[in-house]
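Of the protein chains in this complex, one is absent; all others appear in place.
Presenting chain A:
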Amino acid sequence: MMLNSIMYSKWAQYMFIGVSAPGKPKLTSCRSPEKETFTCWWEPGEDGGLPTTYALYYHLENSETVYECPDYKTAGNNSCFFNKNDTSLWVNYNITVVATNALGKNISEPVEVDVAYIVQPNTPENVTAVVVDEDQGPFVRVSWEKPRTADTRSGWITLLYQLRVKQQKDKEWEEYNAGMQKYYNVFSLHPDTEFMVQVRCKPDHGFWSEWTQTTYIKMPDYIPRQRSLWIIITIFSVFIVLILTWTLNVKRNSVKLCLLPPVPGPKIKGFDKQLLKSGKTEEVFNSLVIQGFPPTIDYDDLLVEYLEVYDNEEQELVLDGKDLSEDCIKSKSPSDCDSGRGSCDSRTLLLEKCMVGRKGSGSDQHQYSQHGETSWASTESSECQGLEPGSPESSDGRVKTWPVVFSSPQPHHHYQAETVKPVYHSVPEILNHSSPHIMPTNYHHLHHQDIPQQEGRHGKPACRHSQSYNHFNLDGLNTPAPGVSPSRSLEYVEVQRVNPENMLLLRPLSDPNREPEGSDYAGEDYSKVKEVTSNNILLLRRDTSHHCVDDYSQASQCTTQQPPHPCKPVIYQSNSGMPQEGMRVMGNGYVDSTVLMPSY
């Protein structure tokens, strides 16, 4: 009873304090450094508040004999050291730890251990790192010794070594396997830096040892002297330079051509450099001259070809040679209509016709080139105005100069003073045929008749003059076509002669009655202008049918109108229905074809 109460009281006492049996210990690891001894460590559990003792017990496999740990001290606290005598290889140890305190004990989980497989050697010893200087550059030779306890000599244990290197600042180590040798050469380390080296080892079947203490080694500052490489590079480059020089020398001509391309010489046709060098520039440049360029036109020749046709509505005198289209009927000064002079004057003819009949269109007169103006003279009845009194013919008050239909680009000459031939370029062609003879009477006749009747007509009478020109072969040397039908064919005329008054006397080439006559009977000598074709050819009609040609037709636009009325060769009845532009038809239906000369 008393014992029970004592025990109960004790228990109660412990209960109040809060103690208990120890917790379960746990074997953490067992290790053998040299495969001859081994040590086991355990972890104590809660001690329960009371002093606890631990004991390690083991038994070998297939044996029930339990042994206790022979040595608790050598390996420190909570350890058990098995010495050589107690260590058996290739035998399983069944080890347990028992924790005991006043209140109880606790047994750890058993652990099976085979010593042969728990070998973890000690760290290698005497790690040394030395900088070795060689031609290729310095490197570090790390050497060490085996852990003292490991017996590799007898072959009992085989160790494999490993080392690692890094700089102070690096994060990662660089590891090298050294195998079973106890040294290692580390290459490719940066110069002038300090390195850390560590070594560890492992048995062929076992655990790695701990790393050794860090060994510091400083790499010297060196310049990689790769002498042989530089020598090779130098020789190679010298070789290449020599080859290049030799190649350039061989090909120097092509190189020169490439670098300094030749300046192209002048490439002018006909240009002779030798001549130039000789200094005879005249000859040099003469060879360059192209004969016949620019083409020179004898403008005088062109003058004759100009025709000016007055438009009876318009009063403009187009002296421009190009304006064939303009209506311009030049009328002659009526003052001299009777005399027969001047009116057929080649110089005055057209001009008179142009100027006469112009109603106050003196302003237009200046359109004539100089020629025209000079040749106009105003007559009382003449509408041609502005003729220059300076002309010899104009002394009569008549305009004797051709109207400047020939408003050629060249300044007009005073035709008065000149013969017909040189004045009108086209005329000479006609003149070549025969001596011209102009019947002035018709002109006068016509002229006179024209003027009063055609007050409104300006310059129209000038067209009448054209009858003196049966046909102006403006192109030049057209051969007359004899026997041309009067209605539609071209009839060529020839100038019979030029009278002293510079009047052309024309007659049709096909006229059998070719004779110079001063008869003013225009019947045989004159032909009517039927029309003016587009190429400024006057189509003349034989005066057989007594058909009047159109009255008025412009130089280039002379429209063909029917000759409505029978034409008397003398009297122009005019107005009877022919009021239009174009050629001024004389009374008998003849057209002053002078105005039909095309202008250039």
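Heads up, the rule we're going with is that a residue touches a chain if its C-beta (ideal position, glycine included) is under 8 Å from a C-beta of that chain, and two chains touch if they have at least 3 such contacts; residues count from 1.
Throughout what follows, contacts and distances are computed from a predicted model.
Here one chain is missing from view; checked against "Coatomer subunit gamma", "Hemoglobin subunit beta-like", "Prolactin 2" or "Metaxin", UniProt names that protein "Prolactin 2".
The chain that is not drawn here is touched, among residues A:53, A:74, A:126 or A:158, by A:158.
Within the full complex, the residue among A:112, A:135 or A:172 touching the omitted chain is A:112.
When the full complex is taken into account, the listed residue touching the unshown chain is A:92, out of A:29, A:78, A:92 or A:167. Chain A meets the missing chain through residues 35-36, 61-62, 84, 87-92, 109-112, 114, 116, 151-156, 158, 180, 204-205.
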